[in-house]
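With one protein chain held back, the other chains of the complex are shown just where they sit.
Moving on, here comes subunit A:
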Amino acid sequence: MDLALAPETLARWQFGITTVYHFLFVPLTISLAALTAGLQTAWVRTGKEKYLRATKFWGKLFLINIAMGVVTGIVQEFQFGMNWSDYSRFVGDIFGAPLAFEALIAFFFESTFIGLWIFGWDKLPKKIHLACIWMVSIGTILSAYFILAANSWMQHPVGYRINEDRGQGARAELTDFWAVLTQNTALTQFFHTMTAAFLVGGAFMVGISAFHLARKRHIPVMRTSLRLGLITLIIAGLGTAISGDMLGKVMFKQQPMKMAAAEALWDGEAPAPFSIFAYGDVEKGHNKVAVEIPGILSYLANGDFDSYVPGINDVNKAEQEKYGPGDYRPNIPVAYWGFRWMIGFGMASLAIGVVGLWLTRKKFLIAPGLRTGEDEVPNLVLFKSKALSPKIGRWYWIVALWTMLFPLIANSWGWIFTEMGRQPWVVYGVMRTSAAVSPGVSQGEVLTSMIVFTTLYAILAVIEVKLLVKYVKAGPPELTEDDLNPPTKIGGDTRDPDRPMAFSY
């Protein structure tokens, strides 16, 4: 059989494609749920109309996005059984539990309250309706936590034993569920993924607000959104960097191979340098070109500048001694460049946030002549009394718009790095990917499903982007009397039983 079309290769491609695609929507869902909830809270507390308009605007984009997140998530749960049945048999005792918890605790929550939020504008009192969007937000975060706990167990298995004497093949069995939920890999990965998710939402808000402000449209709503987005971007960016450093240190201990590959560090060094650019020979196991900063890798790994960091060749040798002959190196160029794209695009988003917040900073730091009112486009102010020329100012809006893509690129490469960097293991040190695929599933079947999903996802991507663009361009909606006077009791207004619903499909 052609190796490029072997079921294992195809199943891995399918998993990669469906997961990265799913994860374009998930972080935006998580962050927009919370940001929309925040805006709606501001409306309920202050009664200012701009907050309600912002809630409706971002809420609509959130709904267009979450629809895709939900439907592509269904595939994720079932493809373990479809393409990875031997994996499911071997680890189902452990891996299934967080998935079931996610469904029982998080999915039900999220999906039920989203229905209440969408259709409840004219059926629920203000505060109860507000509580619904917060419930949705909690649901999305809980869901992420359980999935990341499951994934972390694959990165660093804990709280289990291998049961050899079942009479039907060995399997991994759970001995300590609490350990699975609270191990440092799960917690740091959760922290890192959450902050990265808010990076996506922050950039999304900044980009779209910039789009409108550059055209001098919907100014009060977009000013508020721009600042909320910039602050989110900065807090999330700093959080991502801190949690990324924490996660890196955890991984240096748990998966030395992954981090050596991320740095293209072939042979162990003390002190170890951080690589800026490398081009190497994978077969021979060395770099032909390497641009490095000395000592930084030692610091990233162990927190001091002189410590020893093992290289790819060292870890490979150690794993061969431990697990038997074989090649334990992941795809090194993917790990190396994936790591760099992740950090590069993540940091760039943060930088653009910092610059943006400085340029649009609060009034008292700016000369009176350059201050703007609530309904004016903010001047982009370089120094206390010097505004950016309109030409350069335009550039910031354009850059801000493109920044929307940066965290998505960083996220995608982050996952590709995390998952491919763990190869050839599906569960690190316990189960190899080649042992995990479904033995009874044919090449034709996997190929069919891969083509079907890829085509369907491509079509849906076009549809959803077009819809987003349409609703972004339309801007925040005008408010009606009904919007401003929600019902005071559950079940809605009874004055006119034939009044049209506030929202209908």
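In the analysis below, contacts are C-beta pairs under 8 Å (C-beta built on N, C-alpha and C of every residue); 3 or more make two chains touch, one makes a residue touch a chain; residues count from 1.
FYI, contacts and distances are computed from a predicted model.
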Next on the checklist: Looking at what's absent rather than what's present, what does UniProt name the missing chain, "Cytochrome d ubiquinol oxidase subunit II", "RNA polymerase sigma factor", "Sugar ABC transporter ATP-binding protein" or "Spore germination protein"?
Outcome noted: "Cytochrome d ubiquinol oxidase subunit II"
Item to check | Touch with the omitted chain, as defined above, among A:Thr46, A:Asn163 or A:Gln320 | outcome: A:Asn163
Checklist entry - Which residue, A:Glu102, A:Glu263 or A:Asp314, contacts the hidden chain when the whole complex is considered? => result A:Glu102
Next on the checklist: If I consider the whole complex, including the chain that's not displayed, which of A:Glu8, A:Glu49, A:Asp245 or A:Glu445 touches that chain?
Outcome noted: A:Glu445
Next on the checklist: Touch as defined at the start, partner being the missing chain; which of A:Gly120, A:Pro220 or A:Gly393 qualifies?
Outcome noted: A:Gly120
Item to check | Those residues of subunit A which, in the complete complex, touch the missing chain | outcome: 63-64, 67-68, 70-72, 74-75, 77-78, 80-83, 85-86, 88-89, 91-97, 99-105, 107-109, 111-116, 118-120, 123-124, 163, 168, 171, 173-175, 177, 438-441, 445, 448-449, 452, 456, 460, 463, 467, 470-471, 490-492, 497-501, 504-505
